[in-house]
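One protein chain omitted, others in place.
And now, chain A:
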Amino acid sequence: MTDFPNDGTKSGGQQWASEAFKGRLAKRHRKETGLKLLGLAALSLAFLMLGILLWTLISGGAQAFRQTHVTLDVPISAEMVDAADPAAGNYRGVIGEAMQATFPDAAPDQMRALSGILSNAAQFVLRDRVVADPELIGQTVEIRVPTSDTYDQLNKGNVDEGSAEATRRLSDEEIRAFRQLEAEGRITLPANWALLTNADSRFPELAGLRGAIIGSFYALLVCFVISFPLGIGAAIYLEEFAPKNKISDVIEVNINNLAAVPSVVFGLLGLAVFLNWFGMQRSAPFVGGLVLALMTLPTIIIATRAALKAVPPSIREAAMGVGASKQQVVFGHVLPLAMPGILTGTIIGLAQALGETAPLLLIGMNAFVTAAPGSPFDASTALPTQIFIWADSPERGFVARTSAAILVLLGFLVLMNAIAIFLRNKFERRW
């Protein structure tokens, strides 16, 4: 038997209480703290970036949710607008006269610059009102119309009035005229519902998301109608019926790889097959929906298989036991129980499809369309492609509107994910 020395040394002769040991231990603990801090730093960096991203969007986009308007008294003379055909009246002239009346001292060449305060839409707003109510001819009506983008920026404090006159887009005189209107209480800054109810326009103050939202809705509808039944059918077959052989292996590998194919490749497929070979309509939400459906299919299949797998075998066995056929078991018992999970996965897949841009660009859904689509076969944009178009536009007003459009898109995404989470929490069953 060996005698162990009982003086606090290990067999290697190390002192548990020695200074060298304490130093080593402290070093190891420092390393521990170091790793911990590194991890925290990494997480904070990620959160910081998310915070900067959201803050940029919110601070930049918030302005676009309000729009500067001018209230103007417009006398509609019968000379300018013929009561027999109110739609063809000279509303431009009517507005010009009203502006002249507001600035009685302005010379004609100044007037041209001053009429730029109003948006191009002013005459159409007036026309629509008169066409709707021809009684107004001969009276003075009060209209409230958007100002053009440069004055909107001025009102929101984005024009540095202290800078040299030549470096800004508004002259001192134009700013004075605007301040005069403001002093008269004609300038208001109401909520900008036009952002949601107007279609696209070249003028930032008129541009809205209506066309894009409807286009995205149609595309998602087509995507859902196609990918939901196909995805469920494929998942049920693969999960419940497919024999384990080479063919079902190939299908499985295929689906997993399809889920990782870059989205732009699906755009190429859509361009070559749907547009070039089948001759379908370019820029149509229907084609966009088809392409998105092919992209969403793997997501739905994978989610459905997971949901089916979560249904315990006892359900299947019980149904079999009372004499149901295999398909009766699946369609009558397993599928209804798996439905909440399937729906959750589908909504998450659709939310991904809503944010997808590249394939839609390739099939031409970045067209400049000034009317909302009436059907899935009309040319249209979608929300993400509209964001792409606006981000490319040089006008200052479009920068804020791009952020606002992104906030609208993120709002839809949050809504869809919230529905998915609600469905999961409400209907999910734990066995």
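By our rule, a contact is a pair of C-beta atoms (placed from the backbone, for glycine too) under 8 Å apart; a residue touches a chain by one contact, two chains touch by 3 or more; residues count from 1.
Basically, contacts and distances are computed from a predicted model.
Visitor: If you had to name the missing chain as UniProt does, which of "histidine kinase", "Succinate dehydrogenase/fumarate reductase iron-sulfur subunit", "ATP synthase subunit b" or "Phosphate transport system permease protein" would it be?
Guide: Answer from the record: the omitted chain is "Phosphate transport system permease protein".
Visitor: Among A:T56, A:Q139 or A:S314, which residue is in contact with the omitted chain in the full complex?
Guide: Of the candidates A:T56, A:Q139 or A:S314, A:T56 is in touch with the missing chain.
Visitor: Looking beyond the chains shown, say which of A:T68, A:T150 or A:T357 touches the absent one.
Guide: A:T357
Visitor: Of A:Q139, A:N257, A:S314 or A:N425, which sits in contact with the chain we cannot see?
Guide: If we include the chain that is not displayed, A:N257 is the one touching it.
Visitor: Touching the missing chain, which residues of chain A?
Guide: 28-29, 31-32, 34-36, 38-43, 45-47, 49-50, 52-53, 56-57, 60, 229-234, 236-238, 241-242, 250-251, 253-258, 260-269, 271-273, 276-280, 294, 297-298, 301, 325, 327, 351, 354-358, 361-362, 366, 384, 387-388, 391, 399, 402-403, 406, 409-410, 413, 417
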